[in-house]
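Partial complex: the chains shown occupy the same locations as in the complete assembly.
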Amino acid sequence: MSGANTAWILTASALVLFMTLPGLGLFYAGLVKSRNTISTLAQCYGIACVASVVWFVAGYSIAFSGEGNYIGDLSKAFLKGVGTESLSGDIPEILFVMFQMTFAIITPALIVGAYVERIKFSAVLFISALWILAVYAPVTHWVWGGGWLADLGVFDFAGGLVVHATAGVSAIVIVKMLGSRRGFPEYFDPPHSPVIAMIGASMLWVGWFGFNGGSALAANGSAGMAILVTHISAATATLVWMTIDWFRNGKPGLVGIITGTIAGLATVTPASGFIGPMGGFILGLLSGAICYYAVIFFKFSLKIDDSLDVMAVHGVGGILGTLLAGVLASETFGGLGLEKTVMQQTMVQIIGVVSVVVFSAIVTYVICLITKSIFGLRVSEEEEISEGLDSGTHGEQSYHI
Amino acid sequence: MKLIRAIIKPERLHAVKEKLNEVGVKGMTISDVKGFGHQKGKTEFYRGSPVQVHFLPKIQIFLAVSDEKKDSVVQAITEAAKTGKYGDGKIFINNLDEVVRIRTGEKNEEAL
């Protein structure tokens, strides 16, 4: 066992948990209407708890045990046999379980951005539980658990496919089943608190050091390079998004600024262990611009009320980074090099993207059907347009001043 | 006595207050309100898309004065609050029947 690597992954686990609680919660809560603030936070928080229990019960086992090509087995359900001595690589396996659990927490929580302000809380919890078992754990198995995509040699360092593509695609499917917020797209409200959203975005940025740097599963140059390229991509994408905003709308808004960051972070995620600083810079440039227009495309061309742009920012970003990971890994772009040719690797990346997109879409669709028939998906019109979900679902008000 | 209610731009509050002190106003009550009028609201942007904000922040000044002071007060507010742009606001004046000062029980003019 490597104590040094263990020390870093202990830390990284805390950082990634911090991304969801309170990071992502605040990022999303700042962007909704004030009467849905508590609801948004409770969704992220509730998902974190459900995901943890589900991961402990079966998720980890499905993702990481057994020899299956497409799915793991239940031999480690309830973490059977995972003690303080068992290792995963050169860190304690129990710590690996924990680190991966924080990923299993944030991935379904990302989807919250799509369905805020109108979904039932029971549906949120139920969908998330099923989704971890039926979408997230299998895809994790494919890519990181020794499954068929791993065999193909797909590059997905920290979850462009596993995390961002699955979440983005599923976001769109859920929105299609759930419907738009009433009034959309003619009428919607500006974020109720850019300040709260900024706090959340900053926490996401900091936490992402644990996300991408921790995915090296070691405290070494690889982890160092991962956080450096992550950071460069985030900073660059932010400046790009801000600049576009400044030119198009005359003013660089704070919400745009922080959205650029998230785009840069999501995009660099799959590539972060394979590329060099220049690769990070290029991904920052591209993601800032592409995700910007993706938001407008999904919202206004396709009129899909993916309310906080999960697909346009995370999905598009994660897919973009996955597709370019092979190219930017080449030494031409200062990358760390690849065994295959760029072309071959990029084919593998495309196969990865297509299969994950299709699989996520179909399974999420089925999950929504089941949930709809058991719990229903939407709160009442009265609750949505009038009192808000804070009061309607949770019986609380966000500020009693 | 008169009850004067003025809706002004928040940024003019400081100037209005100074001016009112000059004309001898000793007390007033203000509150945050939102207004809609000729000044048409404004456009914020959310991730590249325009979002209409209809109501703009204003401040309401609520002021009871004696009949003879009314004109000077209205003039003071008008002068200090005016920027000449849409949205400068309005003053509404009504008769006021009765005032009581809670601390002393004084009534009407004495209570102002």
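As written, the chains take the letters A and B, and residue 1 is the first residue of each chain.
Note that contacts are C-beta pairs under 8 Å (C-beta built on N, C-alpha and C of every residue); 3 or more make two chains touch, one makes a residue touch a chain.
Keep in mind it's a predicted model, so treat the numbers as computed, not measured.
You only see one copy of each chain, but the structure file as a whole lists A x3, B x3.
In this text, only the chains that are shown with their structure count from here on.
In the complex of the two chains, the subunit B residues touching subunit A come out as 44-53.
On the side of subunit A, the complex with subunit B involves touching residues 187-191, 244-245, 248-249, 251, 253, 255-256, 259, 292-293, 295-296, 299-300, 309.
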